[in-house]
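Worksheet: the structure to be examined is printed underneath.
For this view, one protein chain was removed and the others were kept in their places.
In this document, chain identifiers A, B and C correspond to the written order of the chains, with residue numbering beginning at 1 in each.
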């Protein structure tokens, strides 16, 4: 349906730079017994927060608190491909697609744990991620809400991450 | 940034089929004092719910409860163009972009009340919507979570809405 | 179970000072098909917000925004007596139980619309509220997070409300 978010034949797979796991909780689910989709965006926001603090080493609370640097999302495209149920574990992965002076493009996949165990080379097709996000964040001043260049420590960490060799967490090509 | 979600010169404006207002609450906002973006998707879901029940006349609770018909979102593209603060009133509008056998494409705009007062023909440019959503919903069975044709009453209401003359709520072309 | 929150025989009923209605939405409910209880507290907070702005005439966004006056909850006791389902309408009512220099005690009832139609004098017992809250709010400075006296306009509105004759919305004694 939205082919530009899919890894197509011959295309390089995303190079993952951060990963965490999250269990789908009772409170994430709706009367249909599956994740209520606004909760996916709460998960996405928590993932970005953990990546910045733990992966990039820039304290997110300091950044958005005392340092008054914002990272609002300006564009977000999401494919909800398969449902998730209470008790499922989601493997959440981030890849950088574009780094600008004040903007950052990301691809994020939420896979079901266990889904990925099915070998891609087997005759049965790998089911692929359950949710795929294409996200653009912009660095802003929380005083003016206007875009500004990434602060030096965040830019340095992002640049370093982009140059690093591929993570082992990423899918094999 | 994402021109295909914008109303461009010479393009027809969306024909709005439903509208409601919602005040931005304390609980919608984050420490930056602006709407925490996952809350926009809670608002979007509530808007769809009100449209189905009040606009289309098909009780949403009955539909997703006893009738076991789901309307999950499979694709959602969002532009967050300008911020909203606590106390702002958002005018939320729906237009139908595509009606299939079991899928429904929508454009949804969240405008700031007061923003729209600025006449488009004045020298000062109309600021446009604050948030623009392109959403695809699919009709499913809540027993199998597989797509199925829209039930007759919902399809009839959607078809009628599509054929109706333009709403007065929509922007003038 | 918790008799001090119940209206007992011979006791005066709460004198309601504000009322609003809210429909239970899909997004409020959990996989058990009933309201996920943290959502009741979001409803409670929205109720207080509407009361302050509309009932007391003190703009809540101004109060907590530019005026830097906080109204955090310091104590909250809740009885969840009967469940609510998607599509139900809740009648939410506030009564003042205590007004201090910087603290405010409230009783809040959430009744099911339709539940209240059953006359209390009939042989069938009135089912009573579905959720009963006893809440204590404190006025604080959002700069120091320390208690402070209510600002003059809020105190005046609260005092006036306390002195006003009983609302017709309240239950008959």
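Keep this in mind: a residue touches a chain if its C-beta (ideal position, glycine included) is under 8 Å from a C-beta of that chain, and two chains touch if they have at least 3 such contacts.
The structure displayed is predicted, hence computed values, not measured ones.
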Given C:83, C:149 or C:162, the one touching the chain that is not displayed: C:83
Hidden partner interface residues of chain B, rising order: 26-27, 29-31, 33, 36, 38, 86
Interface with the unshown chain - residue positions in chain A: 25-27, 33, 42, 45-46, 49, 59-62, 64-65, 85-87
Interface with the undisplayed chain - residues on chain C: 1-2, 31-32, 34, 36-39, 41-42, 44-45, 64-65, 70, 72-81, 83, 136, 142, 145
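In this section, only the chains that are shown with their structure count from here on.
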Mean-CA-position distance for chain C and chain A (Å): 39
CA centroid of chain B to CA centroid of chain C, Å: 31
Shared interface positions of chain A, touching two or more other chains: 31-32, 36, 38
